[in-house]
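Dropping a structure here in structure tokens format, bear with me for questions.
Missing here is one protein chain; the remaining ones are kept as they sit in the complex.
Chains: A and B, in written order; residue numbering restarts at 1 for each.
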Amino acid sequence: MFQFLEPHAPLVTLKVDGRDVQVPAGASVALALLANTGGPTRYSPAAHGPRAPFCLMGVCHECTVEIEGQGITRSCLSTVCPGMRISTETGNGTL
Amino acid sequence: MQAMNGSSDVLIIGGGIHGCALAFHLVRSGASVRVLEKDYPGRHASGVNAGGVRTLGRHPAELPLSLIAKRCWKGLADLLDSDVGFSAVGQLRIAENEDELEKLRHRRDLVSGLGLDYREEIIGADDLHRMVPALSPHCIGALYVADDGHASPFRATTAYRLAAERLGACFERGAEVVSVTAGHDRFHVTLRDGRSFGADRLVNCAGAWGGRIAALVGDDIALEPNGSMLMVTMRMPAFLGPVVGAAGRSLSFKQFANGSVLIGGGHRAPVDIDRNGTSIDLMGLARAAQNATALFPRMKNAKALRFWSGIEGFTSDHLPVIGPSASQAGAFHAFGFSAHGFQLAPAVGLVLSQAILGATTACDLSAFRVDRESIRGSVTKGA
């Protein structure tokens, strides 16, 4: 898993699949996922292959998750907000 | 006689779904067939349209042909030994107010009075919302045909082509026709790259370019090329079965098995048939988006992934041109489908093949005759 290197950055608490997670302010939601999830954050629609963020620059769409209030969207282009609720894919290939 | 690159009983100009379906039926009946496609088969309207398979709402003149097509679609995958993506999920035309519902009732009555074994039925609010729970509650009824549906345009076109090829039909790609000479019951066709082919019969299935090809055999038809815009969304959880249109809006709306939603409605955008160029008019797409969200509120957060349009050919009366040339014996036409030809293709292929081979046709094609006054052009518009 990724780790954050700034020990003194102010932290933001958000929920990923109902679980509380703490991440430095200013980080992208994709990084929040990479630092707190070892496994897949979605499954590919055609062959249901496990996927997770890949390019982190908005091109690949592999980081797509559901963010409450923003809908189904690329998490690498979203900055973490306190109280944000994020749902990753649970397997039926709609993300 | 000039040197030729090939000869066949029939030469078909245009490898869209009409050309491919016709090729299949002709070769199946024993004729030798060559299709000349200027790009690759299914490149244009046939490969990129909304895929609606409907008799609902058709011009009465088209219904007999369309009903034959409806029967064909049901067995098409078996006939072609290939998945064409057809699902008979039904088609609805929604009424949002009493005026619209009244218009739909008129249509229902009109259809009942045609003497065809075919009905479009009115369904009320309760049944409608049970059938389409995602529909906005303000919708009060609909016109419904249960065995309409949708199919995959590119797959269906390809299925016809592959089946025709298996039976010996020949398909040339990158084969743009520039001249046609006729004489002694033979046609001699020359391509831009210099190749030439000969045949006893010539068929114009050239879609939006059909007006130009028609002129090469002496038929002067006003054909306006134009684009019909579509948009597809990112995948969404399944929420819709039937294909939906609206009585008071330009909208076609369907959700595929993979969850993406396709939104059309015939909003136009200019095309350039010399360069295969299409364009996008965002205002038209904005209207399509507004129509979609008005009927299906959950679409507000749906994300459009791609906009496109195919290149269609529109006749002045929006009915196709199907049948023998009025100027040149042995030449035939099947074009000008005015953005609603996909569903008709299986029937056009069958019936036109009958006409070409001199057999009795399964239905009368006189409503689509080449020389009807309503489509004559002395100055061909835009083509």
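Here is the rule we use: a contact is a pair of C-beta atoms (placed from the backbone, for glycine too) under 8 Å apart; a residue touches a chain by one contact, two chains touch by 3 or more.
The rule is short, and it goes like this: contacts and distances are computed from a predicted model.
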{"item": "Hidden subunit of the complex - UniProt protein name among \"Ferrous iron transport protein A\", \"FAD/NAD(P)-binding oxidoreductase\", \"Stage V sporulation protein AC\" or \"Carbohydrate ABC transporter permease\"", "value": "\"FAD/NAD(P)-binding oxidoreductase\""}
{"item": "Residues in chain A touching the chain absent from view", "value": "1-6, 9, 24, 26-28, 31, 34-35, 38-41, 44-47, 49-62, 64, 71, 76-77, 79"}
{"item": "Missing-partner contacts on chain B, residue numbers", "value": "40, 42-43, 47-48, 154, 158, 233-234, 279-280, 282-283, 285-287, 289-290, 292-293, 299-308"}
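Just so it is clear, only the chains that are shown with their structure count from here on.
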{"item": "Whole-Å gap separating chain A and chain B, where each centre is the average of the chain's CA atoms", "value": "44"}
{"item": "In the complex with chain A, residue positions of chain B that touch it", "value": "234-237, 258-259, 301, 303"}
{"item": "Chain B partner contacts - residues on chain A that touch it in the complex", "value": "45-46, 71-73, 92-95"}
